[in-house]
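And then subunit A:
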Amino acid sequence: MSSQADQLRLNNVYAGYDATVILKDVTLRIGHGEAVSIIGRNGVGKSTLLKTILGQTTLHDGAIYIGNTDITACATYRRVWHGLGYIPQEREIFPSLSVQENLTVVSNYRQRISVSRIYELFPLLYERRSHMGNQLSGGEQQMLAIGRALLGNPSVLLMDEPSEGLAPVIVDELQSTMRTLREQESLAIILVEQNSRVALDFAERCIVMNRGQIVRDGPSVELRSNVELLDRLVGIDIASDTQGLE
Partner candidate 1 sequence: MKFRTYGYAGALLALSSLPAETLAATVRVGVVLTYTGGAAQLGQQIDRGMNLYIKQHGSELGEHNIELIKRDSKRPGGDIAKTAVQELITRDQVDLLTGFVFSPNAMASAPLVTRGQVPMVIMNAGTAWIPSLSPYIVRVSFTMWQFGHPMGGYAYDSLDCKSAASGYTDYPPGKDSVAAFKHGFERAGGELVDSIPMGSPREVPDFTPFFQRVKDAKPDCFYVFVPGGNHSTAVVKTFADLGMKQAGIRLIGPGDITQDTKLQSMGEDAVGLVTMHHYSADYETPENKAFVQAWKAEYGADTTPDFMGVAGWDGMAAIFHVIRSQNGKIDADGAIQALRGWKFNSPRGPILIDPDTRDIVQDVHIHKVVKSGDRLAIQVVGTIPQVKDPCKALSLGKCAN
Partner candidate 2 sequence: MSEFLNVVISIVFDGLAYAMILFIISVGLSVTMGLMGFVNLAHGVFAMAGGYATVAIMSQLGIGFLPALLCAGVAIGVASLVLEQTLYAPLYKAGELDQLLLSIGLVFMASGAFTYFFGPDPISVQIPDYLHGQIDLGVRSFPTYRVFMIAVGIAMALGLWISLERTLIGARIRAAVDNRPMAEAVGINVNRLFKLTFALGSGIAAIGGGLAIDILGLTPNFAIQYLVLFLIVVAVGGLGTIRGTFVAALALGIIDNAGKYLWPEGGAFFIYAVAIAILLWRPSGLFGRTD
């Protein structure tokens, strides 16, 4: 049944924390080099979805594949070896490691991307390479988090709100870097984003989540042109709701 084109596949996944189920019946396929953004309000399960792919939640049912490999029962680090890269919401840079070390600790089996390649992508990191992880600005941390994820030679990159708390200039800069990367490395990317503009600009396909489920999965372009639909789906339709209430 599996299609060769799928880079990542989730089949009827139920997952959450301990006994609590947050994701319900999530099925998802991501093709080679495809970029997908996931939007939705806070608390609808976007981050939980990423963590479930990564293997850091309790999986109650369903299966997860990278390519043709079933990783459902794999520990997190093995999933990473199979090609996952993760950029967490809070960056989670290792504070007692230098910038350089934050990059080198990554398990880099296939040696496709080198540390110097990361420094090429983010020259600022090279300047800061001997700084400790807890001495970086937000933007630098984000660059480091991306570089760190890339060093694992991922075929699928999971990004959790990379633009949060960053100045617009830096967001733009990061975006263009990511685009370059996608073209050069044929990465599949899942981007969780609150900022709909960033999400819709970046990925050609957009998934909307609500209450632990996928409520819409389709081309971003539709949402970009149809703001009302977007508002309704994301539940921030201020105008219409107020009208209705008052």
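Quick note on selection: all candidates are chains of the complex that A comes from, given by their letters.
Assume contacts are C-beta pairs under 8 Å (C-beta built on N, C-alpha and C of every residue); 3 or more make two chains touch, one makes a residue touch a chain; residues count from 1.
Note that the structure is predicted; figures quoted are calculated from it, not measured.
J.: Tell me which of 1 or 2 touches subunit A in this complex.
T.: 2
J.: In the complex, go through subunit A and note every residue touching candidate 2.
T.: Interface residues on subunit A, with respect to candidate 2: 54, 56, 75-78, 80-81, 86, 88, 92, 94-97, 101-102, 104-107, 148-149, 151-152.
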